[in-house]
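Below is the structure I would like to discuss, written out as structure tokens.
The full complex has more chains than appear here; those shown keep their coordinates.
Going by the order they are written in, the chains are A and B; count residues from 1 in each one.
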Amino acid sequence: MKRIISVCGSDGSDEDLSSYALQTAEQIGMLIAQHDAVVVCGGRGGIMEATCKGAKKNNGVTVGLLPASKQEANAYIDIALPTNLGSMRNFLVVNVADVVIAIAGRWGTRNEISFAKILHKPLILIQGTGGCVDSLVQNNMVTNSPPCHIVNSGKEAMSKALEYLK
Amino acid sequence: MKRIISVCGSDGSDEDLSSYALQTAEQIGMLIAQHDAVVVCGGRGGIMEATCKGAKKNNGVTVGLLPASKQEANAYIDIALPTNLGSMRNFLVVNVADVVIAIAGRWGTRNEISFAKILHKPLILIQGTGGCVDSLVQNNMVTNSPPCHIVNSGKEAMSKALEYLK
């Protein structure tokens, strides 16, 4: 059975999404694939697409839990799973994960972070990527204690994730 | 068809839940019933129970969208709907509402607030009740602009809710 890392973050309509956040997502995708884990995400654009793009660079496997139809999938999704659950699919993205990584993000990402907290999932927030991740960290609304970790880079995020994949 | 107000907030296991928050919930329940709207909630203890208790004082109707079984319902639930959806039911609590009111709360309430934002539901936060509601308000993580409203009392919350029930 493959290990699963779910990556949450803004879709492509987020105008505040930085190049740094996207590069970090792509790096995370490459690292997940390199360690033979599967990328799960909401299957759409922005952070999700960048992560999948990275994973495919290293021949990884990408799964998209889509709101409604396969047509919504980004170009790097291998296994497109249309859920018909709309934003309720956020629960699935988190529930299936061995580790959840959050990058930038808006209300959808906050929703996924809250599900991670409710479900006591290992959760890694990459600060410096903007959006709700930075906002939650700066306002001390998440604490840096297991199984929640605030890290400073994609590389550090992957190191922390690996502790939970052993 | 009845109008529906969903009330979100901590369950009975929240040790930080104040008497003021519970009194506010009970008052909201009374006001919802007085205005012939239906209370929908997650069906359990704490804020949910206090709201239902208030509603029943005025012969209101209370609906509980429960995580797993009817046995979880508080004593003031008329219509207990076990969803088998666990915390995914938070989506339903928000989606069925004409207006969502949040009081105190922890990660489950944050989850419901984020669903309200995602679904563009009228959302009313009663500040001064503690928990995630106060934390979100104090850190300017929600703005006081329609359809999101930050109010100071149960009475003010109901006045605002009525604007959306016309």
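What we mean here is this: contacts are C-beta pairs under 8 Å (C-beta built on N, C-alpha and C of every residue); 3 or more make two chains touch, one makes a residue touch a chain.
These numbers were taken from a predicted model, which means no experiment stands behind them.
J.: Total copies in the full assembly, please; the file places 2 of them.
T.: 4
In this text, only the chains that are shown with their structure count from here on.
J.: List the centre-to-centre spacing of subunit A and subunit B in whole Å, with centres computed as mean CA coordinates.
T.: 29
J.: For a test of understanding, state which residues of subunit A touch subunit B in their complex under the given definition.
T.: 87-88, 91, 107-108, 110-111, 114-115, 117-119, 135, 139, 141
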